[in-house]
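Every protein chain of the complex appears in place save one, which is left out.
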Amino acid sequence: MNYTFDFSFLAEYRPMLMQGLLMTLQLSALSTLMGFVAGTGVAYLRVSNNRLFSIPAAIYVEFIRNTPLLIQAYFLIFGLASIGVDLPIMAGAVIALTINVSAYTAEIMRAGIESIHKGQIEAAHCLGLSKAQVFFRVVLAPATERVYPSLVSQYVLLMLATSILSAVGIDELFGIAARVQSITFRNFEVFIVLGVLYVALSFVVRGAFNLLGKLVFPRLRRLGTPL
Amino acid sequence: MKKLIPALFALAAVTVCVPVLADTLADIKANKTIKVAIDLGNPPFGLNNQAMEPDGFDVHAAQMLAADLGVRLDIVPTTGPNRIPFLTTNRADIVVSTLANTPERAKVVDFSLPYAAVLNIVAAPKSIKITGPKDLAGMRIAATRGTTNDVEVTKIAPPTAEVVRFDDEATTLTSVTSGQIKVVAQNPLMVRLMNEKNPSLNLEQKFILRQIQFGIGVRKGDDALKSWIDGWIKTNMKNGKLNALYKKDIGADLPPEITNVQ
Partner (left out) sequence: MTSGQLLFLLKGFEGTLVLSVLTFVFGGSLGFVVSLMKVSDRWWVRTVASTYISGLQGLPLLVLMGLAFYGPNIWGITLKPLVAAVLALMFYAAAYFAEIWQGCIKSVPKSQWEAAECLGMSRVQRMRLVILPQAVKISLPPTVGFMVQIVKNTSIASLIVGYAELAYNSKILNNSTFQPFLYFGLAALLYFVICYPLSVLSKKMESRLIQR
């Protein structure tokens, strides 16, 4: 092996890489939150008895889930640019990620919502709970609790997928690393560092979500399993 | 059998650890092919024409070089940031792709004599007043990652300015023609192209970052190849062929300091 590894760039470029890491977390957090809200909304439309709602929702979900994020990002960002829409790149990236993850969230939440026994809803109506109370406390909360592991996996994948957004000009961790590569020409070493950083990030993010789950879902905390 | 496996390992270790002395010129002649890394998203130096064929000044120069060397040309498409990594990882034999000779790059690759030159400038719409780097405060500036435009504008940009970097020239161009980013660090030819794509932009040159000269990039220590290329450049500068190509593709003459090569 004639290659001499050179990790010296770490000393000089650590602040830059940390900035990129922060951007990755920001992008992930924003899109996760907005994606969850949007996805739940789409799921609600999807399970509606009104075909006017359920069919467009289904088309939306199927189209997003069966096309790659990269093409969606290109379509959105280059497309909007070509018709002269002046959107800041960060906004464009968050929108692309949100749209993407909302479709997956919708599918997961749909499974969760459909798993709530009809009897629960009927009982709640009998007890005089309002429609909103029924939706949030009897359907949404238990459904979210049930599918929480799937949601967490999805959002960790989202964090990893933010690297794709470097292709449209976002300076998140991968984009910053590309800059470091073009200055130092230590491509392989940078990729090794990236690998370590992302694996560490995924552990941290997953751990944070698990902690959040224990806080929000007391049943999970006490019993160890959802209802 | 017990002895065979360690012996195979030893053989493998020797084979991969023997230092490979760079004599790319000999390899090129033996394979009758030269692999040239060119960014085909960099009009008018490298582009794909309507028939999706490689075109542009760098492509034509590479074609002439291959023909004079008597070998087949194999274009390896790259992006701005990939030009040097492709060379150092043996994916290309030479780089003919607006590769400016800078001290940082000279640490990693060797350059031939200059074969072309261009200005790096900062451009913005007529309506925005910019006379020097100080006026860039608080502005967003588009640049292509890993190019001298990027490096130069990053050096002089005030702390409140934000350099937005894109992976390739086309993406940078899109960000400007869409009006997303008003200020750009580019060469005048690209700026002209941007104005063509969107006449309402009214981009004009604000100030010069640097005059850069392009060399053909070769791997470090590849001296036989470098001297052949230097000779080829001298010959074709003296007989005016390279200047004629430049004039046809770029629309101007090469500066005298390049054509009067000794």
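Here the chain labels run A and B in written order, and each chain numbers its own residues starting at 1.
Convention: contacts are C-beta pairs under 8 Å (C-beta built on N, C-alpha and C of every residue); 3 or more make two chains touch, one makes a residue touch a chain.
Small disclaimer: the values here were computed from a predicted structure and weren't measured.
**Student:** Of the chains you can see, which ones touch the chain that is left out?
**Tutor:** Hidden chain contacts in the full assembly come out as A, B.
**Student:** Among B:Leu47, B:Leu113 or B:Val218, single out the residue that touches the unshown chain.
**Tutor:** Answer from the full complex: B:Leu47 touches the omitted chain.
**Student:** Any idea which of A:Leu10, A:Leu87, A:Ile121 or A:Leu160 touches the chain not displayed?
**Tutor:** In the complete complex, the chain left out is touched by residue A:Leu160.
**Student:** Kindly note down the residues of subunit B that lie in touch with the hidden chain.
**Tutor:** 16, 20, 40-41, 47-52, 77-79, 82, 85, 89-91, 167-168, 170, 174, 177, 197
**Student:** Could you please point out the subunit A residues that touch the chain left off the display?
**Tutor:** Residues of subunit A in contact with the hidden chain: 1-3, 62-63, 65-72, 74-75, 78-79, 81-82, 160-161, 163-164, 166-167, 174, 187-188, 190-192, 194-195, 198-203.
Just so we're on the same page, only the chains that are shown with their structure count from here on.
**Student:** Where the CA atoms of subunit A average out and where those of subunit B average out, how many Å apart are those spots?
**Tutor:** A distance of 37 Å separates the two centres.
**Student:** Within their complex, state which residues of subunit B touch subunit A.
**Tutor:** 16-17, 19-20, 80-81, 84-85, 88, 104, 108, 145-146, 150-151, 164-167, 171, 174-175, 177-180
**Student:** Show me the residue ranges of subunit A that touch subunit B in the complex, using the header's touch definition.
**Tutor:** 1-2, 78, 80-82, 84-89, 166-169, 171, 175, 178-179, 181-183, 185, 187
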